[in-house]
Every structure is written in structure tokens, then in C-alpha cells.
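One chain of protein is taken out of this complex; the other chains stay put.
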Amino acid sequence: MNRRVGIVSMGYHGFSAVTPDLSYRELVYLAASKAYAAAGIEPQHVDMFICAAEDFCEGYSISDEYCNDQLGAVKKPVQTVCGEYLQAIGNACMLIQSGLGKLVVVEAHSKASNMKTHDDVLSFGMDPIWNRPLKVTPHFVAGLDMHRYLLDTGTTEEQCAAIVVKNKANAMLNPSAAHAGRFTVADVLRAETVAWPVNRLSIAPRADGCIVTVLAEESLARQLNSSPVWITGTGWATETTALETRRWGSAPSAEIASQMAYKEAGITVPSQQIDLFEVDDSYAYRELQALEALKVFGKGQALHALDEGRLGPTGDCPVNVSGGSLGVGHLLEATGAQKLLELFLQLSFKAGERQLPDVTTGLAQAWRGVPTTTSAVVICSNE
Amino acid sequence: MGYNKVACVGAGITRFVRRAKETGRELAWEAAKMALDSAGMTLKDIDCVVMGTAPDAFDGVHMKGEYLADGSGGFCKPYMRHFVGGGTGVFAPIHGWQHVASGKFDTCLVVCEEKMSSTFPHPQGAFITIFDHTTEQALGPTLIWIFALEMNRYMQRWGLSERDVAKVSVQNKANAIDHPAAQLGQKITVEDVLNSEVLAWPVKRLDISPASDGAAAIILTNEHKARQVTDKPVWVSGVGWCLETAYWATRDLYYPVYVEKAAKMAYDMAGIREPDKEIHVAEPYDPFDYKMLHHMEGLLLCKRGEAAKLVADGVTARTGRLPCCPSGGALGVGNPIAATGLMKIIELFLQLRGEAGKRQIPGDPRVGVAQAWGDLMQVGTVVVMNR
Amino acid sequence: MLNEKLPGTPMSSEEFEKAITIEDHPALEYAWDDGVAIGRYLKELKNGRIVARTCSGCDRIMIPPRMFCELCWRPTDEWHFVKDTGVVNTFAVTRVNWDASRRGPNEPPLMPAVIEIDGASKGMGILHLLGDVDPKKVKIGMKVKAVWKPEKERTGAITDIKYFKPY
Partner (left out) sequence: MAFTERLTRNVDMTAWHGKIPVHYRYTLGLAGEKFFTALKKDGKFLATRCDRCGITYAPPSVYCERCFDALDTWIELPPTGTLMSFTVVTEDSSGHALKEPQIIGAVQLDGADTVLIHRICPHCVDCLCPGARVKAVLLEKKKRAGGINDIVHFEILE
């Protein structure tokens, strides 16, 4: 990357199951005011703003109209990206590397609690001719994918349940986690089936929350923050639209996205060069599937790393120490932002009780959920 | 500015029609394939894909960007969808510019698509949900209301008559006769416009562009790649975008400040100081006839309140000093929202290469500006191109 | 050069009606949290009053009220009641409903307008409807007053004001 981009600050609010006392404007203002205060800036100093949002999550036909007032971005260059937060971070880096902007803010929020018919909205994402008329829960896509993944890798339902146990336990040390808890594998396996082999407890429950990131070009970043967290690599990819033509049981989009990011960050052996991972766990099996797509482990090897305790907070390859989406809650388009936030807190040594010792490099990877095949990756470092 | 130069090297467009048999995915493919063929390129030559498409409520699919991915060439590629209301069509090349100017990618396929005909009882019904859900939607508003409110304010502020405004519709719909994608190219008179059904006074049927299905695509590359692909690259020399407050009823609608701010951002980048003299061809956004005038002023192509005079004096005709909407605009070619803006970018691309056929303006046009508008009278997206 | 034969397959409305199509009535339903400012705005509408918020940074009196000033980027200071009268900034007269269906011959036209509310900052308007006035007589700059629903019919909504009429 010709110009280094630094994360100066991240402001966040919410991460609770519901936020009934705040309108979406008020929720975003609170997160933005924390981010700007931590960076010591006013919104008029900011060159560009990017919001990650989807119309039908907000309940508007043109939701980008309503994103700038609460960011203080009136009469400013503001663009809405209908994609994962980590894609918007990649876009912000491009704005800075193009030289068009020095100070860029990226925002996303979840007001999932305001969606009365969440499953209907998700089903409305299916192809209307080939898939939607089957009229079954959208989680069927994850059911087909998980089943194929178990067959291809020999991973068991018990191991996927162990991911739920690990992440919800990690979340006990995260004050911003809505769905923490102590569970056993047996508890998780006892949960009701939704789309076998996917059951209720292995689906990341939803949460409300907003996250605002302040990014700056290298020299400005150093002025605003004595030790910013650097973004050393970004990547994103979409496999395909169709359920009919995708490679079931694997995550090619995560693989392609990570190759892009690794190339920029100069990473050749992820498991050795990256100290912590915050990867997609919107369904428990996806954490293992993602680690293999990211080439952290070989195909069918992630399960051994799990069994040997390597993925835990004290392991040599800590994954989702924040609690992940299973523990913190799924934040719609802001899901990747929560993963990036954990990297920022860990690499700034501000992660409190769950702080990992001497960490320098972290990777965040997020997926946009059913029925999509879009993944995004951001690699950060504090060197 | 340390960015890489970015050029447009290819373009493709489908017909704009009231109802298309194709699915949105198929429409996107038709335009994207034509753009690749026009540049002699294949999907292998494309590093990344940018998709611009407006409300999901039109095609009727949640996360519509994901739904259109395979038809847009996004298979196993970096693919990102942006959405800034009606401004999406001209923001698409800006988003593509960001991908290439940063140096992260060498080539970018920019695709815009809209299929409005799936929406019932009428595509216009999807517009009730652009208003504030708590303080406005209960009044039963539709998009035409806000245009009528703005048109009335604009005409009242500058003392214009409905007749002055109607001339824009006459000019653009006539220009569209020469555009192969046109849905409503036709010879009409000012009287036809004045006598057409009043939808929301002062807006009448022939003051408005139609709801349409359609797709368009262009290919952007860096300078090195552009030289390999064509000997007539058209450079994206200026980009600008600006979003006003959502509290639209607290701003005076007669002048689009957000268009001016976006235009100045683009002009500064392109080194243009006197747009009314240095611009050779313009494609202001014209979903309604008065809107072309409104945006000509926001683009600083003339003094405030004087755009109507330029149209009346033939200055904006294809043979005039400053041709505006030689393509036929949204009024004539059609208005599949996101694809409309990109149709205007494609018109600049063809005009500046002297390849606009029957629509070609005389002389040697070297600098053009295209603009789109959207949201609640709120977003301006402006691109300057030059050869 | 755009060749004459562009892709795209148009269908007439007859062809569309004859063709096989897949129909879907999605349930896309929401309950948006009002929050502090809009929550109070709706409560006061139920009480027959219009409440605004003030900002000492830019001296604006803002409706609809908001807990932050988007221009000064600071919290707004106080609640402030404004009048239920105002001035027509602009208006339209329409016989078309939200879904493009036409209003019946004996149905009066809808007259949407931006009404600058007295007591709020200059130019601070809201969208509402005009009523009880001949469309030909409506002028920009006309002074209008809110006509409220009877108290027991008010629910805490912008429609608790039926319309604004000249006074």
C-alpha cells in the first residue's frame, strides 16, 4: 500500500439485545461522539464519510438519505456502501490512498430489534424465481452448507457445539456482549433444530449497536494518536449469487479476500504471522470453515486445533476472544466492525480482562450472512 | 493529488423499456457483456466490479447487490455495491474511480441496473418509504409531491412559467429520437406538455421521465492499461459528491446547494475555473424538465434563474454553445434510476470520442460534465470527463 | 458507437399479463424506536402542541426536534413550544395517491405543502397538508393555522393535525 492508513479511534454504543430508548439517529450520534472525542476531531475536519447499510434492515426505500445528520456530515461527501463493514473499511483505505481524503469516517449500526419480520426480510434476499417460492427458513442455506462441510472435513456436530461454548465463554469477559454465557457442549446439542445440523444455539443471535471508526493518512494519524493501529491489508470478494452454482461446504470468497489482504500485508504463513483472529461465526461451523479458507489450518485440520485448545484465549492461535457474533451478537452490516473493534482494542492494549499479551498483528474476517457469498478481510498491526 | 489517472475505455447499455422480460441479473449481464466487447476485453481482464443500483424496493430483492453479483461479472472477484439514491448512476464511475485511482486495482467493470416493473401496484408506490417513517409517511406522500413542491418554489423564485419549463421536455424527448436505447423519443410541442394530465400541479405527465427497466456498464482502467486497450481513452478528470441534511423541509428548495458543492469538488480536481466557458457538453440530471434547469444552475453552467433562457435561445441544443442532454436525457431515453446516470456518463464518453452518431454535437468537444441527483432533494454526484 | 440493435426484451402490458409471473407479498414490517426527541414530539402532538428543540450554538429552534445539533455537533439544549400557525413556503395540488392511483372526481385534491412554523427558526418547515381552501387561492407566503383532530381522536401522530387552513 503506497500510503499507510491508521485507525485513530473507534467509538461504539449499544451491543445489547434491544435499545428501545434511542432512535437510530441518537444511537449513531452517541457512537460518533465517542469516536470523534477519542480522536480529538470535529466532523467538519473529516473529508469523507462511508456508511454500510441495507434498505430493508433500516425499513426505508432509500436509507442513505438518513445517515449523515447524526454523523455531523451535512453537505459533506457521504457515500453508502450496501456491503459488509470491512468492505467499507477497504473503500476508506482506497479514498485515502487515492489522495482524495486524509481523514475518513466509517459508520454502521444495527437496529435489528426494530425489524418485526426479520426472517421474512432475510427470505426476501433469496432469488424470487428459483429459491424463494420454497418458503422455508432462510437458515436452510446454512444447513446445506454445514452438512456438506461436516462430510468433507470429518468435523463433528460436537466440535461445532464447542465453538459456541468457547465464544459465549469468551464473551463473559466482554462488557459489550449481549449473549455471553457458560454452556456445555451437551447444552448446545440439546437446543432445538432449525435447519439440521444447524440448531438454535449455534446461530448468532441478533443485537443492536453502532460502531464508528476514524481513519487517517499516516502522518495525520500520528498527530491524532501517538500509537495508531495500522491497516496493513484489506480484501473482499463475492463468489456468486446463485445457490445453484456455489461450492457448497467451503468459503471461496473468504479465501480470495484473504489472499488479497495477505499480499498487501506481506503475510505468507498466517498461523505464525498473525497473533489473533476475529472471524465469521454467525453460524458456529463457519469459524472452522473460515479458518481453513483463510489457510490458517489445512482442510479438515481446524477441528484438531479446536480439540487441542489452540483456538482459546490462552492458545497459540486465539480466535474470537471478543466472544464473536455468538457471544456479542450479530450486528447486521456492523458485524465486521465489532471484529475490527476487538483488533483495535487488543492491538492498543485496551482490551481489559481479555487482553492478550504482546500482540502485534490481527486479522478480522466477516461474511454477510445467508444467502450471500460475500466475505471481507482486514489485517491490522501496531508496529 | 497523488492519484493514478483513470480512463473510461468501453461502454454498454440495454434498451430502456417500461417492462423487460429479463431478470435484473440478465439485464446487468447484457450491459456488462456489451461493455467488455466494446473494449475487446473479457472478464479475465477485470480486477474488480462496482455495482450501482438504487432502491431494493424496485427489483424486489433484499441486498439487491448480492442478487446482481453474477450478472455483473462479480464471480469470484472483489465486488462492491454502493447506493446514493438517484445519484447512484453518476456515483458509480466515482466509486470505480476510487478503486482504480488508489492503485489497488488496474481495471474496474462498473455496472448499473434497475428493474422497476416488478413493483406493484405501481413503481411510484415504492417511493412512499423514502419519506421519514414517523413524521411524514402517515401523510401518504409520493415522490411527485416533493418534485412539485420544488418546481413550484423554483418557478416562483425566478418568475418562470410552466411554458418556460416545458421547453426542456420538448428538447430532450426530441433528442432521444436519435438514441437507440430510448423509451420515449418523440416530437412533442410545448402545448402538448401544458395540456398533459396534471399529476401534482405544477407537474404534468409530459414534465416527467418514465419508470423504466434497463442496465448500463462502463470499463475504467489506469493510464497504462488504457493505452493498451484504446487510442481514444476518455479521462475521468474530476469527481465530486455531496449529501445535504435529511431535514429537507428546512432548506429552501429553489437552489441545489449540494449540486454546487459536488460540482466545485469535481471542477477543482479537473482544474476548471469557469465551467460555463470550459465545459463543451453537459448531461445534467433531468428526471423532471425543471430539474435540468435547476441542475444547470447548480453546476454553475449559467447564472441562477437563467437556465430557462439558455434553453429558449437554443444554447442548450446539440448545435448550441453549450449542449445539455444531447442524449435525450431521462425524459427521453428513460429513467431506470441507477442506469440513467451511467447512460449520461456513456453519452459523454461517446460525444468526446466523436462516436455519438446521429447525436454527435459539432466541433471538437474535449471537456464534458455529467451529474445525477437523488434522495430527498439531497445528493449531488458530479463527474468531469475529458479527452 | 452504440449499434442500433441493443439488448433488452420489452414486454407490452398485455404480454406481461399473459406471461407466467411469480407473485410475492413480502411481510416487511418494522417498529422504529422513537427515542427521546421524536417520542416527545409525538406525545405533544397528542396534547395538541408542537414542540421543538433549541441549540445555543447556532440559535436555531428546530422541528422536528432532535437531541443533537447536526450543524454545531453538540447536544441541543431545551424543549421549546412553537405555534401551530405558519407560512406556506411551497405547495402542490394533486389528484394522484401514493400508489399512482387517481383520486375520484368528487374527492378533493390533496394539497401537500412545506409550512414554515411560526416560533421556529426562519425557514424551518415541515411537510403537511393544506385543507378547507380553494386550490386556486393558495399562494406561497399564505398564512395558515393547524386544524387539530378532537382530543379524544388524537393518537400521538403527525396526522393529529388534520390539515392547515388559511386564517
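Residue numbering begins at 1 within each chain, and the chains themselves are lettered A, B and C in the order written.
Note that a residue touches a chain if its C-beta (ideal position, glycine included) is under 8 Å from a C-beta of that chain, and two chains touch if they have at least 3 such contacts.
What you see is a predicted model; the values in this text were computed from it and never measured.
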item	value
Chains shown that the absent chain touches, full complex	A, B, C
From B:Ser38, B:Thr119 or B:Gln351, residue that would touch the chain that is not displayed	B:Thr119
Selected from A:Ser110, A:Ser123 or A:Ser202 as touching the chain missing from the view	A:Ser123
Residues from chain B at the interface with the omitted partner, ascending	19-23, 25-26, 29, 32-33, 36, 42-43, 57, 60, 70-71, 73, 75, 118-121, 125-126, 128-129, 133-134, 137
Touching residues on chain A - with respect to the absent chain	20-21, 26, 30, 33-34, 37, 56, 59, 61, 114, 116-120, 123, 128-140, 143-148, 151, 192-198, 240-245, 248-249
Positions on chain C where the hidden chain makes contact	9, 11, 16, 19-36, 38-39, 42-43, 67-68, 74-78, 99, 156
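The rule we apply is simple: only the chains that are shown with their structure count from here on.
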item	value
Centre-to-centre distance between chain C and chain A (centres being mean Cα positions), rounded to whole Å	37
Rounded Å distance, chain A centre to chain B centre (Cα mean)	34
Separation of mean Cα positions, chain C and chain B [Å, integer]	27
For chain B, residues that touch 2 or more chains besides their own	60, 127-128, 132-133, 245, 247
Of all residues in chain A, the ones touching two or more other chains	56, 59, 68-69, 74, 121, 124, 128-129
Chain A residues touching chain C - in the complex, by the definition given at the top	19-26, 29, 33, 36, 42-44, 56, 59, 68-70, 72, 74, 111, 113-117, 120-121, 123-124, 128-129, 132-133
In the complex with chain A, residue positions of chain C that touch it	22, 24, 26-38, 66-68, 70-71, 73
Touch list for chain B against partner chain C, complex	13-22, 27, 30-31, 34, 60, 117, 121-122, 124-125, 127-128, 131-136, 138-142, 144-145, 148-150, 152-153, 156, 179-181, 198-203, 213-214, 245, 247, 249-253, 346, 350, 355, 357
